[in-house]
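Mind having a look at this structure? Questions to follow.
Left out: one protein chain. Kept in place: all the others.
Moving on, here comes subunit A:
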């Protein structure tokens, strides 16, 4: 290491030591002054001040982020945390893991729940009949289901619109012709379209499940208007949609018992599929990408070490320093 210093450096250092006064020599004789003065210098440095400030601000901010209030400043609220909507618990969805596909039997049951219960008020206008083929139903089944719905088509060669049975390429029929009709039928509240609802709500499937199963009586003192319902998971707690899922509401064709939570789980799985139809392929492609990219990373690390091994292990002979 010393050989890399400029040639005069050692000489200059020696000259400085010789030129220093005896007081300095006395300090060198002390056993502790050297290290403690270095520590003192560090304590007085700007870096120490900056890092201490950063640590303080960071830990306070982290605490505030975790617990929603500043440490050592107790707060009293007149409202309950439920009034802004409780955070939903995390449920063990069958598709939750990094490598887990959707449970397609559950999607099929969830479609049945959507069709028999939710579709009375909620549209699903980004899903076409053909999207169900190969996901939850066979093509023949979906054709039969689509033909039961009348769609307006046209114009024909007389220039008139006509009704025809649905085809695979038709989209799911909306319950109301337009938003105004939907609002007037639901006390002014618009039932949202469910195509992307799982992506569109904080908490995703957990929130929808908690909302569907979370209807309770309002707590004492909570005023709720006519036509509204109390739900602790809904922001504001007063939701226009009443509880719709009750035990035994639908009859599953595969014999699963239709409890409230089973129906909620199935319909949320179905809606999650509707929001993310690419889900299964995405996770599979992700698995492939992780395997390939980690192999490539390992190869490139090995090649780097291989190429650098010559440079890292060479020795430099100090043959030619003058003086």
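Methods note: contacts are C-beta pairs under 8 Å (C-beta built on N, C-alpha and C of every residue); 3 or more make two chains touch, one makes a residue touch a chain; residues count from 1.
Here, contacts and distances are computed from a predicted model.
Asks: Consult the UniProt record of the chain that does not appear here and report its protein name from "Large ribosomal subunit protein uL15m", "serine C-palmitoyltransferase", "Interleukin family protein" or "Ubiquinol-cytochrome C reductase UQCRX/QCR9-like protein".
Replies: Result for the unshown chain: "Ubiquinol-cytochrome C reductase UQCRX/QCR9-like protein".
Asks: Looking at A:153, A:170 or A:280, which makes contact with the chain not pictured?
Replies: For the chain that is not drawn, the touching residue is A:280.
Asks: With the missing chain put back, which residues of subunit A would touch it? List them for me.
Replies: 94, 99-105, 108, 134-138, 140-141, 254, 280, 284, 287-288, 291-292
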